[in-house]
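Note that one protein chain of the assembly has been removed; the remaining protein chains are unaltered in position.
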Amino acid sequence: MVGIVGYGSYLPRYRIKVEEIAHQWGRDSETVKRGLMLKEKTVPGMDEDTITISVEAARNALKRADIDPVEIGALYIGSESHPYAVKPSGTVVAEALGVVPNVHIADYEFACKAGTEAMFVAHGLVKADLVKYALAIGADTSQGAPGDALEFSAAAGGSAFIFGKKGVIAEILDTFSYTTDTPDFWRREGAFYPLHSGRFTGEPAYFKHELGAAKAILNKSGYKPTDFAHAIFHMPNGKFPLAVAKRLGFTKEQIDAGWIVPLMGNTYSGSSPTGFSATLDIAKPGELIILVSFGSGAGSDAFIFKMTDRIDEVRDKATKLKEILENNRIYLDYGQYAKYRGKIIMSG
Amino acid sequence: MPSPRYRREMPQRYRLEAAKCKKCGKLFFPPRLVCAACGSKGFDKTKLSETGTIISYTIIRVAPADFATQVPYAIAIVESDNGARLTTQVVDCKPEDLEIGKKVKFVFRKLYTEGHTGIICYGYKAVLV
Partner (left out) sequence: MREVAVIGCGMTKFGELWEKSLRDIFVEAALKAIDDAGVDHIDSMYVGAMTPGLFVGQEHISALMADYLGVAPIPAMRVESACCSSGMALRLGLFEISSGHSDIVLVGGVEKMNDGADATYALATAADQEYEVYQGVTFPGLYALIARAHMHRYGTTRKQLAAVSVKNHHNGAMNPNAQFQREVTLEQVMNATLVADPLTVLDSSPVSDGAACVVLTSVDFAKQLKAPLVKILGSGAATDTLALHSREDITALKAVKVSGEVAYKMAGVKPSDIDVAEVHDCFSIAEICIIEELGFTEKGKGGPFTEQGNTALEGKIPVNPSGGLKSKGHPVGATGIAQVVEVVEQLRGKAGKRQVKNATIGLTQNMGGSGASSVTHIFKI
């Protein structure tokens, strides 16, 4: 049996409300909130980045996995906000966790699906018996250009998953990837903010790949939407995952546990993985879960998990996502937010 | 900070590795070669507890250049639950939240970056429990 042996998440404590951003740019906040189905989003502290978020999420995963970090043979971080353009995030995280030096490390980037990409590869290596445990992290401190629609959603956070064969809490029954070349959203080397092609990011990008991957994995595995207790779809906003669920035949109840985007925002590579982490917090032994990510560019990774009895033993060993999401929130005004996100020009 | 110096302290900054005197049991952070309590030279490798208590604190309002954008920030002397003391920032809180005797938890954070192009310096900080 190959699957997840430990999972954990981390979100910064700082938040900014949709109203605050809307006010800054002269937008009507009620329209924005209704249109995107968002209330607020996480903001990284000035001392947080993809690396620090990854470390905290992975420490939580290690608590639940209860393994010696040196047994981790592969460590992958998916993010579109790696702090260095050249120099891996993974090495810092591995050093902080005490995983070095006998480990394979890589940083992934595939817009919002880099996290599940890391999971996909980590699973494969464990299944092939190349490593005993593999750690996959999806984390981001994503940026939306000031005044752009993305600014309402671009958030910070991440989740980590340790894959192994011993002590599995969520067995992987199937995986599938669906990918095409679709320039719906991008950031060029050296550019500070990403660009996107407006409504082209919807139907030909998000929906095509989400639906394509979901239908393919259902077809391949033989499961029907009603077989699943929970489903997680990538959450660029509140609305899209609800629409995708409906089109596939999933109910709101099935996606409820992982639909954390109204309070979290879009944590990009950490979006669907963190929805999945929130779902693991409440999933019961024997339940089936489907996870379908989406990354612009574009592609979707799909996974089918089956919960084992061990979930009940490990769940409480680390902080649950709902607590991370709802406790100790510190609200910023737009000026503080702009400072925290480095949006203020400090030197000529 | 020059990379060689930065890397050398990683076991402490990243993983809070400490040394415990084999003879008298005193805990040292960072590890030392000679026990300051009993003079013996044998140590066991260990780690600081994940939590500790504030011994004293201040709010830095005038900072060196590398920290200038972070002001005001809190600095505390914290005693780890297993008895070693260290100086650390306490983040994600308001100055008025701090008190001598309050419990904190160590977290992994960015300390500062060397301008726009230099290395990013990471290490421990604390948050109130």
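Quick notes on this one:
Labels for the chains are A and B, by order of writing; each one numbers its residues from 1.
The working rule: contacts are C-beta pairs under 8 Å (C-beta built on N, C-alpha and C of every residue); 3 or more make two chains touch, one makes a residue touch a chain.
Small disclaimer: the values here were computed from a predicted structure and weren't measured.
Note on the chain not shown: across the whole complex it touches B. The missing chain, though absent from the display, is touched by one residue of B:Cys35, B:Leu48 or B:Leu86; that residue is B:Leu86.
One of B:Ser49, B:Gln70 or B:Thr113 touches the chain omitted from the figure, and that residue is B:Gln70.
Residue positions on chain B in contact with the hidden chain: 1, 5, 9, 12-13, 30, 36, 55-67, 70, 73, 75-77, 85-89, 95, 100, 111-112, 121, 123, 125, in rising order.
The working rule: only the chains that are shown with their structure count from here on.
Centre-to-centre spacing of chain A and chain B amounts to 30 Å, using the average Cα coordinate of each chain. By the touch rule above, chain B contacts chain A in their complex via residues 10, 14-15, 69-70, 89, 91-92, 107-111, 120, 122, 125. For chain A in complex with chain B, the touching residues are 13-14, 45-49, 51-52, 55-56, 59, 83-84, 92, 95-96, 98, 328, 330, 339, 346.
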